[in-house]
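Below is one structure, written out as structure tokens, with a few remarks after it.
Missing here is one protein chain; the remaining ones are kept as they sit in the complex.
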Amino acid sequence: MVTKIRLAIVGVSALALALAAVAVQQATAPAPANAQDSAAQYPLLGVRAGVYNDGQAALWDLNITDHFRYFGPPARLRGYSPEQPIHFSHVIHVQQNKMECQYCHWSVSKASYAAIPEEETCMGCHGALVQGKSERGKKDIQYLKDMYAKNQPIPWQKVHVMPDYLKFNHKRHVKAGVTCQECHGQIPEMEQVERVSSMKMGWCISCHRQRGASIDCLVCHGHR
Amino acid sequence: MEHTNDSKKEAPVTYAEVNDTILKMLEPPGRGWFLLLFTCLFFLAIGASSWFYQIWSGFGESGKSHPIGWGTYITNFVFWVGIAHSGTLISAVLYLFRAAFRQPIYRLAEAMTVFAVMTAGLFPIIHLGRPWYALWLMPYPNQRALWPNFRSPLLWDVFAVSTYFTISATFFFVGLIPDIAAARDRATTKFRKALYGVTSLGWRNSHAQWKHYTAAYLIFAAFATPLVVSVHSVVSWDFAMSIVPGWHATIFPPYFVAGAIFSGVAMVVTLIIPLRKAFSLERLITPFHFDAMSKLILMTSGVVTYSYITEFYIAWFSNNDFERFQFWFRPFGEFWMAFWGMTFCNCIFPQLLWIKKLRTNIPFLFVLSIFINIGMWLERFNIIFQSLTREFIPAAWGGYNFSWIEVGITVGAFGWFGMWMTLFIKFFPSVAIVEIKEILPPPVRNEGHGHHQIAGNAGHH
Amino acid sequence: MVESTSRAVVGVFTFMDDALNAVKDVKAANFDWRMYSPVPRHEIEEVTYPQKSPVRLVSFTCALTGCICGWALAILCSLDWPLRTSAKNIASIPAFFVPGYEWTILFGGLGTLGAIFAFCKIPSVVRTAGYDPRFSHDKFGVVVACSGTQVEDVKRRLKAAGADEVDVQESL
Partner (left out) sequence: MEGEIVQLNASRKAAETAGLVRISRRRFLQGAGATAALGATACANPAEQKILPNVKGIPEMIPGVSVWYSSTCTECSAGCGIRVRTREGRAVKIEGNPNSPVNKGSLCALGQSALQSLYDPDRIRQPLKKVRATPTGPVFEPVTWDEVYGKLNDAISKSTNKKVILTGELQGGYQDLCSSLTGQLGFQQVVWDPTQPVAVAKASELVYGTYGVPTFSLDKAQVVVNFGADFLETWGSPCGYARQWADSRRSAKPLRFVHIEPRLSLTGANADLWLKPNLGSEVRVALFLIGQMIERGRTKGLSDDAKSKLTQITKGVTATEVEAQTGIPKEKLLLVAQYLSDAKASLVLAGGAATATADPMPLLVLANILNVMLGNVGKTVDIAAMDKPASSPSKVADLINDMQNGKVDVLITAGTNPQFSFPDAFGFEYALNRVGLKGEGTGKQAGLVVALASQLDETAQLADYVLPINTSLEDWGYVIQPSGDISLMQPSMREIFDTKSLGDVLLTIASNAGKQLDASPTFDAYVKSRFLALASAKGGDASDTFWRSSLEKGGLFASTGAVASGTPAISPAVFSMSYGVSVKPAHDGDLMLYPYPSVKAFDGRAANRPWMQELADPITQAVWGAWAEIHPDTAKANGIAQGDEVIVRTDNGEVHVPAYITEHVHKGIVAIPVGQGHSAYGRYATSTGQGGTVCSLFPKALAKDADSLVASGSPVTVLRGSGSGGLVTVQDFSSQEGRELARTTLITGAGAAHEHGEGGHGGEHHEPKQMYEQREHPVYQWGMAVDLAACTGCSACVVACQAENNIPVVGKKIVSQGREMAWLRIERYFDSIPTEDGGEELKVSFMPMMCQHCQNAPCEPVCPVYATYHNEEGMNAMVYNRCVGTRYCSNNCSYKVRRFNWFQYEWPELLSWQVNPDVTQRTVGIMEKCTFCVQRIAEAKDIAKDLGRLVEDGDITPACVQTCPTQALTFGDLKDPKSRVSKLAKHERAYKVLDHHLNTQPSVSYLNDIRYKA
């Protein structure tokens, strides 16, 4: 009995001392000159070992409020793929017809927003030339033409819905060489666009840390 | 020890008598008890609905404003934490000091501690602008990779109050185990048998159990004693660590601890007088105990008064305009009533305890204890509210919009606390059976030998 | 400790010194015994458990662990995402005193609780042989485990020590 207790005491003490050693080492290590440098120091204890790469909460993540909030509205979740007013197929446009992303989403490199193209852009091809092969395609193109004639915008469903307090700048990411696929997934293979990344904070941060981008809060939470 | 002998005339003399007297309190409740319970529940309902309304409508339903960010809720928080202090003080500190008067009152004081911390702990959450994010104050791993700020006194509060609650609840429960076992062994109804059977954890009073138990109990007392001092010091740092004139003071930790003991003992008196009456505990809780508590009140009142005077002295001596203005403002400014109310209740009124007769005058003590409770509430209100109304920039001076929601939540807190107290006194022994038995001479055949042993052994070891 | 075929002899005492005498007696006779008392008393401990309780060691270890964990938590969390507040250091040693201090007590306290549970073997759902409700009231009890052949001997010893009554129970 007593030996067991002694063993336990020795074990716990050893663990505590190890922790203490890490703490002392960390405390005495020079503080990073700026936040960017801290990426190298990370992770210390693998505290995020249980967080999946895409930042979706691990089971042991006790963030109850997040669970409530993010497992509530599906529009905030990975896998959200709303039905669009037009069955726009990126497979046909991008994969088969080899269109560049920025042909339609031209503002990604110019502005914080990655705009949905104007109907005028669609009409460039679909106005006179391409009228669709399938029944559904024909119907959709007719719908586009009708809306264009009525001077009305097409009510696209937003796939990547972000909260208001997050100000994401597409331009800076595109100019920094982040490809569209890194966040949006293999869009060219999608018949209907789906949110493939959780796009939660941990997901953003892990990439920022990896690339040595700023992790100053205001970079994302101050402004666009 | 002489006192013990004096009071022996009235006090129960055998183990069986002690057991019977105390367990009698657990007999099926009467109408009065139900009335009390429902009153508490009613108050609690008022508080709960007030809080829900506040969340639903917006935090503006409380009376805070710019620049008074803290008000009644933090006052209540500090008040209840203060109340919570005397329990552990009486059970742990007085235990270590072998104070003779602690045994009959400590269980109640401990219960009061645990329930008061449970009450106090609600207020930091109630006072949050977004209480649904209260969890963010906890250092738990999360996908955001964010931790709380360990430099913030509010985070220290999280540590201090949660530790205090855990340890005092544990201490309280450990103390209860043998008593529950005693109750279990006398229980008659099925429900009580089951309740005590489970909560006594199968305690059997065996010699090995007693050995480890008494050793652990002493260690608990040793842990709880620095904890008592630390918790209210940490609470006082919520204020002392800031730069607000009237808050930024090094005297705050001892001042707050003394105030906490002061208010806590007063609250014990407030609770124990009706209890003593209702359950006819006059034989257990005697004038001797009241006399001792009165002396404690008198002493802490002195410390608190001294602290008040020191605050004023330092404000003058520091030659700091802002401090001086603040301490001129408190007694002579717009809210002078709160200051003078506090001074009367905490400094002047308790001085009557110098009169020996009043120290054992139960009605007087009851009234005095109520006044002290009010006075200590006002003290916290003065510190928090008055300091915030007059800070550095005169253009940003302001006032308070006292609201009914705050009153409701404050009342609700008393309901919450009262509910637990009421339930407790009917379901668990609110006077420590084993410890009372301990101070009795054990039944021995060989009197001389036994008595000699008792004289040196009021406590363990 | 006691064979399954064994009996438990329970002596109920009114007087503490009688019970202690009985303990001394059965102890000397190398019986497996246990004493119940309504209160813990110094005199009982001297006879029944003169060694020191190991609870203190557990408490100390846990407290030390808590102290280190508290400091480590504060320091490591602060360094994990270093955010400046005011001009204070990222690892602000004076400020981290509080988590260190509180966790010392918290871990120490919980460790002590654990120690009580472990050493006192609670929570326990097993019926304890020889336990009598009176032992939490005002009586002292001495339970002696013995084989069937020894029952009479034990009964005699307990009675001799001054037991009010002596029961024999089937097994422990």
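The letters A, B and C name the chains in turn, as written, and every chain counts its residues from 1.
Basically, a residue touches a chain if its C-beta (ideal position, glycine included) is under 8 Å from a C-beta of that chain, and two chains touch if they have at least 3 such contacts.
Here the structure is a predicted model, which is why all the values come from computation and not from measurement.
A.B. asks: Please work out which displayed chains the absent chain touches and list them by label.
C.D. replies: Its contacts among the visible chains are A, B, C.
A.B. asks: Which of B:T14, B:S57 or B:Q351 touches the chain that is not shown?
C.D. replies: For the chain that is not drawn, the touching residue is B:S57.
A.B. asks: In the whole complex, not just what's shown, which of A:H87, A:K138, A:K158 or A:R211 touches the removed chain?
C.D. replies: Hidden-chain contact among the options goes to A:K158.
A.B. asks: Taking the full complex into account, find the residue in B:G47, B:P104, B:P153 or B:G341 that is in contact with the omitted chain.
C.D. replies: Of the listed residues, the one touching the omitted chain is B:P153.
A.B. asks: In the complete complex, which positions of chain A touch the hidden chain?
C.D. replies: On the side of chain A, residues 33-35, 69, 72-76, 82, 107, 110-113, 115-121, 147-148, 151-158, 161-167, 169, 171-172, 175, 216-218, 221-224 touch the unshown chain.
A.B. asks: Quickly run down the residues of chain C that touch the omitted chain.
C.D. replies: 83-89, 95
A.B. asks: For the chain that got dropped from the picture, name the residues of chain B it touches.
C.D. replies: These residues touch the chain not displayed: 56-60, 64-70, 124, 127-134, 136-137, 146-149, 151-155, 158, 238, 241-244, 320-322, 325, 388, 391-399, 401.
What we mean here is this: only the chains that are shown with their structure count from here on.
A.B. asks: Out of chain C, which residues touch more than one other chain, so two or more?
C.D. replies: In chain C, the residues touching two or more other chains are 80-81, 83.
A.B. asks: Chain B: which residues touch two or more other chains?
C.D. replies: 145-146
A.B. asks: Show me the residue ranges of chain A that touch chain B in the complex, using the header's touch definition.
C.D. replies: Residues of chain A touching chain B: 47-48, 50-51, 55-58, 60-66, 200-203, 205-206.
A.B. asks: Sort out for me which residues of chain C touch chain B in the complex.
C.D. replies: Residues of chain C touching chain B: 14-18, 34-45, 48-49, 52-53, 55-56, 59, 63, 70, 73-74, 77-78, 80-81, 83, 85, 88, 92, 95-96, 98-99, 101-103, 105-106, 108-110, 112-113, 115-117, 119-126, 128, 131, 133-138, 162.
A.B. asks: Applying the document's contact rule, which stretches of chain A touch chain C when the two form their complex?
C.D. replies: On the chain A side, the touching residues are 2, 5, 8-9, 12-13, 15-17, 19-20, 22-23, 26-27, 29, 31-32, 35, 38, 41-45, 47, 215, 217.
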